[in-house]
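One protein chain is absent from this view; the other protein chains keep their places.
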Amino acid sequence: MDPITFSIIRHRLYRVIDEAVITLKHVSGSAITNEGHDLMVSLYRADGSLLMGGVGFLHHLTSAAEACKSIIRRFEGRVNEGDVFLTNCPYTAALHTSDVYLVAPIHYDGKLVAWSACFVHVYDIGAMVPGGFSPDSRDIFTEGFSSPGLKLVDQGEMNHDIMDTILNMVRAPEMVALDLSSMIAANNVARERTAALVHKYGPEAVDQACQMLVDQSEESFRERLQELPDGRWESRQYFDIEEETYCVLLAMTKKDDTLHFDFTGSSEQSKYGINCAYWATWGGFFAPLFPLLCYDITWNDGVLRPISMTAPEGTIVNCTRPAPISLATVGAIQSVNNAACTCISKMLSASEKYAKEATAIWHGSHFAIFMFGQNQKGQEAIGIMTETFGGAGGGRSFADGVDVGGEIPNPIGRMANVETTENHFPVRYLFRRATGDSGGPGEYRGGTGLEYAIQQHDAPDGGIHYVISGKGTKFSMSEGLGGGYPGAPCNYRWIHNNEAAAAGKNVNPFAISTDQMTGEQQSVSWGVYPLMDQDVLYVRSDGGGGYGDPLARAPDKLARDVRQGNVSEGVARNVYGVVLDAAGEADVAASEAARAAIRATRLNQEAAE
Amino acid sequence: MEHTKSKNYVVATDVGGTCTDAIVFAPGEPLYLGKALSTPPNFAEGVMNSIRSAADTMGLSFAELFARTSLFVHGSTVVDNTLLTRDGARTGLLTTEGFEDTLLITRGAYGRWGGLSEDGIKHPVATDRAAPLVPGDRIQGLPERVDYKGTVLRALDVEATEKAVRQLVEDKGVKALAVCFLWSFYNPSHEQAVRDVIERVAPGTYVSLSSDIAPVPGEYERTSTTVINAYAGNIAADYLNNLQELITAEGYSGPLLVMQGYGGLLPAKEAASRAVGLIECGPAAGVIGSRYLGQMMDDADVIAADMGGTTFKVGVIQGGEFDYAREPMVDRFHYVAPKIEVISIGSGGGSIVSLDPRTKVPSVGPRSAGARPGPICYGQGGEEPTLTDVMILVGYMNPENFLGGSITLDIERARSIFKEKIADPLGLGVEEAAIGIFRIAAAQITDLIHEITVERGLDPRDFVLHAFGGSCPLVCGIFGAELNVKRIVIPYTASVNCAFGLVSADIVHEYSVTKTLPVPSSAEEINAIYQPMLAAAKAQLADEGFNKSGTAFEWSIDLRYGRQVHEVTTPVRGETPVRDASLTALVDDFEALYERKFGKGSAYRAAGIEMTMFRLTARGLMKRPEIEKLALGGKDASAAKTGRRRIFVEAAGELVESDIYDFELLTPGNEIIGPAVIHTPITTIVLQDKQTGLLDEFRNMVIHFT
Partner (left out) sequence: MSTRISASLVVNEKSEIACMSCGHTLGPSGKPWKDAARLSETPLEGAAGKPYSNAANALLRRFYCPGCATILDSETALAGDPFLNDVVHI
């Protein structure tokens, strides 16, 4: 295949996915899709292997391939032009029941040439709790509608029995219907455009180009792996759910042009739905692998070939049915993601050429808080608080982490405007800003995370409820790199202003920090809670991990950090060893002395053994 | 040439990144074109040079020209330039207490990935947010709060405001202040009160209120827009005032009208207070020019394509209407202002051709060799092959006669470097490789146009393609054919397209009210919303000297389905003020537009429809230029034939000997059958096989498919 034609066909395949994503966002109604970009559209070859992964939520690229393959197995001989299949069973391929995959064959001239697959996190899936994350579910049976594979559209005709059944089982069915319609529309666009491409260049040429795409990715990735030194790197990710502490342990081994991820030693599966099934773990470490190791390589099956995984059955990274799983995507998968990011970054740091691609962890906790209730317009509103997509960048070998800079597995996420949320939900924000001192200290500090506080406003029922699946409070999940500190942990609080008011205390409705709030501050992190009257929900997201020794950070950078509120003077002095003068500039002499003192204290430590 | 002595010339000048163009027109006379290099940062100099260049072709002095000029119309990249070079005022921001970081945290990663290509997005570790125009220590939060209904929950603390203003202006040396409070577009009273304080406590400070500049929901984008306006405000104002003084000094006594990004003109005084409106006014003028040319030729559906040195830009006109950009950005900053949608890729004459070091897969752009060093064949030290070098290797350019013979192109140097860097590594002959690269460029352009047509529910087969810019006429024969457009027009004014757009624009004031009303609502309610806008518009236009017959008012309403996110701006057809019956037509139009844009079955009606914004476009109608119509003569073009040369013919897949023509020797009515090349003083037109070029009575080259 000549490189010219290949170049053109490749570019046109990108456009197919791009257009399908735009369609999906245009038809959908929800913030989680449009702001959080919690979606994915990708193309697969006729055998279900990944051809081209789009920039959606990256955990899904590989599990959707498994979804295609499972559909191919289940429906062998019964796949026709115009069919659309649905699967959302996490023990088949999906990450959790809320992430519904629609998978559709693409035919040309009667022959199957490719598949398209997409997912969105649907508005509701009929689980114990609105929105799909169920902290109280103890098995898969209370986590909503779940199918290992069904045919939703039969040769262009909607199967209304199935649609009606799904909608019968979910809250806000009109919104779920919209979610499904948007995915059908996206698949339609992918099918039409791919078929047009095949029509223009012929099935052999396109197939050849696709094969080349996959082979090229494999060759390029193996070449890069050969450039990196052989080694074995370890990572340990703790996270806390209520009274339990869980651990994801990873040993990543690189030998020649292969990479092996071994999760042996990770915790036993949990009674809480934070478990990952096998495919979620597989997808979880590709989320950092693609952008860190394959930023200039097409993301497809070629990248998968040098990779292998060990995930012992019965652990939180390979749970067995019927373990609950609804919170996988804000649970163990994040730790898999973080652990892999750390190991891959450590491997990159072992190479002069690739050291600049390494990064400390971004927004390690990726928690979720959903609100639900009657809104000020009398509608039933369910939705995620999009601030978790605000994230926090990890420090890098040449620059700080980006403050409130997003997260690695979600390349084009963003949070909603305050005004958008206040328009759809009966709430009012008291403040929303970056949190000083939340970025992990380092030569290049971690990016700051976000903090915000809301209370109800004009809610017909006096308030709303929220489902919080928060973690990262006891442990910081944003590991540092190269000696950098981890980012600050998360914090979630229910501030009991109603009780304070009842006791005759003054409640400030315009408090701009928790210090100005008189109600008792109760830590919450897991479960369903009310937000009524004057009570406030306060959320502080984690910061990004730092890179390198804080004592190496240039003092004038600390002066700027302090001036802009990102680092406090106390931390500048005690952790970074930088002293500021009365004008707020770095006092070079005093800083040198402070740093010398810190070094002396360090050396007085016991030897590590 | 006998020039009439009465005052009826219209002078239009457009300042672009590289060149400043001028057009002078008067009824009954041919269009006079002028060009000069742009002269940043004092652009006015380049403006005067371009006018002088036009005046020279007319045989007039400056004084003579200006004495006879009744209207001066202008567009400029001065604000875009200020943002790119970060040369604006020392700016501060006042906002709601507790939300000081809105501008800085850019809704999370949005400001980090916004404007990046897919390659950039896939490589997050290498990305960063742009440094903000206002750093954190020049942002002050004020005690105040308004809610989603516009109700004041907490009155503005005037004392705290005074203190904050003093701190910013006196301690931090701030020269311009942006003010943006939550929900101010529903209740601007607090922002207005802050302006009063600033005028009292720090007079002379440039002030921008978000409720004036961008009264729409979404506090991040609104804040960003207001900041941009404050940052560039004085520069835009000084620039326009300076220009006004210069032309007045030369003897001009008429109005100065300035192009806006939404394709309408504003009097200089008003434009001077809306710096943000100047952003991307050049491409907007290009689309307006294209629309007018289309009207002249009875084409209401036009794809307007502009290919210059660095970028390829395209906008679409459908039924005489165009779309506004969603989520516009300037440099790396988001803003909200109505802006004609023009999309672009880095595919221009100077785009660099390269091979992926590992896979050898070729790509064109987005890196550009710019004007310096420029393409290899310009002989200015360029070492990397560009698209222009490819075009000379496929025979489209005459090495001896480029830009009217002023430059000799070094084809041999281009050939040898191209062979070494591209052809040999690909294992192809030079011609074969050049053809392949040319095809890749054409395919990229086709895909871009596809994005703004087919992906928006439009069929290119219904459209006429207008090709502007120095490089477009060389490639349009290929991508125009692939898109199957009706025909291609290379306008006589192609080289000064934006200036031409300036003279065909109206004065346009845009008004809007953000308010949510369900469908159905009564006509009475809707008319009540428009009343104050209409009153303001009428007063404004009267002030600008328009009587009733010289004005036109267009209503449009943003609608959306109750549970969906996306709004569609729907023009109100028929009589206004509206009657209840006409609202049914509005809903039908909305639904049709929605399905067209977002696909069949994309609409979700069950949750109802609501109206979210009411817009009024108020026009002061300007006289359109009457372009001189020449007499149509015979088809025989042989007098213009200058020779033959081997040129790339797409259908043949190789270089084929074909006829070469000189545009200046053609007369209206002449027909040229492709494949052929027509050299003009400023560009080259390539006709492919099964294409016939006809020079029309306006000296446009119209390419028909046979």
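For clarity, chains are labelled A and B in written order, and residue numbers in each chain start from 1.
We take it that contacts are C-beta pairs under 8 Å (C-beta built on N, C-alpha and C of every residue); 3 or more make two chains touch, one makes a residue touch a chain.
It should be emphasised that the depicted structure is a prediction, and the values quoted were computed from it without experimental measurement.
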Omitted chain - touching chains that are shown: A
Candidates A:Asp18, A:Asp240 or A:Asp301 - the one touching the absent chain: A:Asp240
Options A:Leu481, A:Ala500, A:Val536 or A:Ala559, residue touching the unrepresented chain: A:Leu481
Absent-chain contact - pick from A:Thr142, A:Gln208 or A:Ser351: A:Ser351
Hidden partner interface residues of chain A, rising order: 229-236, 238, 240, 245, 346, 349-352, 355, 358, 397, 435-438, 440-441, 473-476, 479-486, 488-489, 491, 523, 540, 543, 547-552, 567-568, 570-571, 575, 598-600, 602-603, 605-609
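Convention: only the chains that are shown with their structure count from here on.
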Separation of mean Cα positions, chain B and chain A [Å, integer]: 37
Chain A partner contacts - residues on chain B that touch it in the complex: 97-102, 104-110, 112-113, 118-119, 121-129, 135-137, 141, 143, 145, 147-148, 153-154, 182-183, 217-221, 358-363, 426, 436-437, 439-440, 443-444, 447, 450-451, 455, 561, 563-566, 597-599, 601-602, 604, 606-607
Residue ranges of chain A touching chain B (in the complex, touch as defined): 2-4, 6-8, 10-12, 14-15, 18-19, 22-23, 26-31, 34, 55, 174-175, 177-178, 181-182, 184-185, 188-189, 216, 219-220, 223, 290-292, 295-296, 299, 356-359, 376, 389-391, 393, 396, 399, 402-408, 411-420, 422-423, 428-434, 450, 457-458, 509-510, 512, 563-565
